[in-house]
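All protein chains but one are shown in place.
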Amino acid sequence: MRPCFRSFRYVSFFILFLLIFLPPASGQEKVKIGVITPLTGAIAHSGKDHLIGAEIAADRINAAGGVKVGEKRYLLEIVALDDQYKPDLTVTAVRRMLGSGVKIISTLGTGQSMAALELADPEGFLLLHISTGPSTTAKGVKMGVRIPSTMDSYASSSADALLTLRPQVEKVGVIWNTDPGHKAWGEIFSRTWTGHGKKIVSSEGIDFRKVTDFYPVLSKTLPLKPDALLVITMDEPLSMVVKQARELGYQGYFIAYEGTGDKIADLAGPEIDGKFMVVKTFYVLDPKKMEYLKDAYKKKAPGISPGTIGANGHEMVYLAALALEKAGTVTDMKAVRQAIPKVVPFPESMRGILSFDEKGDNISTFVLADYVKGKWVYLAKVYKKGDKPVIEYIK
Amino acid sequence: MKRWSLLLLILFLAALPLWLTAKYPLHLLIMVGIWSIAASSLNLILGYTGQGSLGHAAFFGIGAYTSALLMIRLGFSFWLALPSACVVAALFGFLIGLPALRTRGSYFAIATLAFNIIVTIIIEHWEDFTQGGAGISGIPKPHPIPLPLIGKIAFTTMAAQYYLVFFFLALTLFFIHRIVHSPVGKTYQAIRGGESLAESLGVNAMANKLVSFTVSAFFAGLAGSLYASYHGFISPDTTNFHIGFDLLIYLLVGGVATLPGPIIGAVIMTLIPESLQFLLEYRIILYGGFLILVVIFLPRGLVGLWRASLWPRIRMRFPANQR
Partner (left out) sequence: MILLFQQILNGILIGSVYSLMALGLTLIYGILHIPNFAHGNKYMWGAFISLTLVAVFKLNYWLAILLSMAILAGIGLLVERFIFRPLQDQPHINSFIAAIGLLLLLEGVAFALWGGEWQRFPFAYRQNLNFFGITITLHRLLVIGVTALLIILLQLFIKKTTWGWTIEAVAQDRQGAQLVGVNVYLVSSMAFAIGTALAAAASSLVAPIYLVYPAMGSLPLIKAFVVIILGGMGSLPGAVIGGYLLGLIESLAGGYLSMVYADLLAFAVLVTVLAIKPTGLFGKKAEGT
């Protein structure tokens, strides 16, 4: 080959080499937030919700210029890994993220969060977990923060409010999901309810991930003539229980827990009409926020409607961003952790978080609602003043 | 030649944590080590004795729970809890094997699966004993061993955990190697070849199968115990039969009835999903397709491919008297 062609080849390779391996033109600096969630498997739609909620929040913050830490501005980057809802894959994902410089991580699920919590203090990263089981904060991990509110306040206040709002209800039948968090919810509610001198006529556990025929459990529960059925599970199975109960002739009330979203209205509106009470943790008293979230979901992930987990994902990112700004650092995660209780309540909150304690649990405002003639009707607003729950009934 | 390459491999693996200090790769290696022990245990009953157990996750999980409960509830040291976990797992292997091994083939497979599911249900619902769905957290790492001259060896660093798992993997392989190459091992393979035929030659198939199954459960429990201490957290999910299916896949991809097979399978099937993470939810499609292709085109696994096709070709090019 002629010499000038050969050197041409060498030069072009060299330029190509430079282009590939040189750092890209410096764009904005980024802070990564890791989302470890089931993107495949049976719970994949919850995982997707988690991710979309987080991404929408990050997009919104970035559109407003990102996070201002000290003098610099950082853009948020959401990094996602699939853990298939298996705790040891959660740990693998955590290790991988830590290895690539992620310092703020969000996990989904009690078991998965427990596995990640084992690493949070030793490795010094901030773990913002979406879990409902009491064990995740009882563990006392300093770098762990629970995003959903502690269920004690929801569960016991629901029972208290039921007393006032539906005085004709004497007997309650409980059907709970065998997830530890849902089970605990049922237990707290039952304790509070019987503490008022009322009755729990039955308490049945079902693995709602696997079972969708509720005739056996309903055939067993309904003859005991409950006035209200507390069903602790997600919207879709709840709608099936509601429908099947009505088919079997049940006329009473249904009570749902805080994981229930808006879908129940679409799925079983007529069946619950006027006979429903649900804890809503979306900050529904501001309809503009719900509209914003629904629109954002339509644009980002058409066909998927926002659920509680998505709202938690959104909340998680905002908490992280505000805490980074407050702490004034992107490297000292201990300082960021300490800043978290100081940034609530904040205006863009989807969940109305009011305060945090040192164990990483939070208190938020929530609302008790009924669904009447096609519309959500708000019955009461519940929040904590100091240690005591305050129930404000809405006329 | 084989001895030297094995020694070289061991030295390489032993020296690895000295220069590879990044935690993510070390974590992957530790997990691969634990799964290799578990897959090797399955290899004994499935690969060498020919009984396809689908319920091995039960023994893995029982080992994990035994180890965890002994350490947390009774304050056992890890060094006592580990062998206890192996023995308890072996005991369950014996008890489950007694009825299950009376069945054969697909019946045996489903019987072991059913036992596995029963174990999972019991662990999940016997809350007073196992803490149920919430799982057990805060499982301690192995306690430091005092050595005469060197002082204490602690197991708090990842490198130390790596060596621990590596040590037990070597131990497991050593024992399985000895079993397989002993007269007992030949008996197992005879049973695999044809149970009725073996019996007609005077082999007590039931007794041999039972021993093989029990020993296999022993090592599965070993893997479970290591898993519990490494992660610090276990839940009823640790007994989920999907783990048993995964072990089966490692065996097949690596090569059943070969000693390195389970390890190679564990390495490949751990690395592939990790490297495909970017595909997010589409990973599972590729994974499934990959399995089907491997099974159709590489029925003897990668080790089988190596031994049957690749290695002989290399040998042909470089005949022994020229090396």
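Should a chain be cited, it is by its letter among A and B, assigned in written order, with residues numbered from 1 in that chain.
In this section, contacts are C-beta pairs under 8 Å (C-beta built on N, C-alpha and C of every residue); 3 or more make two chains touch, one makes a residue touch a chain.
Because the structure is a prediction, the values reported are computed rather than measured.
> Give the labels of the shown chains that the missing chain contacts, considering the complete complex.
Answer for the hidden chain's contacts among shown chains: A, B.
> Please pick, from A:S219, A:T331 or A:S355, the residue that touches the omitted chain in the full complex.
A:S219
> Could you tell which one of B:V180, B:V256 or B:V303 touches the chain left off the display?
Answering carefully, the residue with contact to the hidden chain is B:V256.
> Out of A:L248, A:L354 or A:V372, which touches the unshown chain?
In the full complex, the listed residue that touches the missing chain is A:L248.
> Touching the absent chain in the whole complex: find that residue among B:L26, B:V180 or B:L248.
Looking across B:L26, B:V180 or B:L248, the contact with the absent chain belongs to B:L248.
> Which one touches the absent chain: B:H27, B:H56 or B:R192?
Within the whole complex, the residue contacting the unshown chain is B:R192.
> Take the complete complex as the reference. Which residues in chain B touch the chain that isn't displayed?
Touching the missing chain: residues 46, 50-52, 99-100, 102-107, 109-111, 113-115, 117-118, 121-122, 125, 191-192, 194-196, 245, 248-249, 252, 256, 281-285, 287-292, 294-296, 299.
> Provide the residue numbers of chain A that touch the chain removed from this figure.
Answer for chain A: residues 40-45, 48, 178, 204-207, 209-213, 215-217, 219-220, 223, 234, 236-237, 239-240, 247-249, 267, 303-304 touch the chain left out.
Basically, only the chains that are shown with their structure count from here on.
> Whole-Å distance, chain A centre to chain B centre, using C-alpha means?
36
> If we count contacts the way the header does, which residues on chain B are in touch with chain A in the complex?
22-25, 27-28, 31, 124, 132-135, 137-138, 227, 231-233, 235, 237, 274, 277, 280-281, 283-284
> Quick one: in the complex, what on chain A touches chain B?
Residues 39-41, 44, 48, 80-82, 86-88, 91-92, 95-96, 98-99, 110-111, 114-115, 117-118, 133-135, 139, 178-180, 183.
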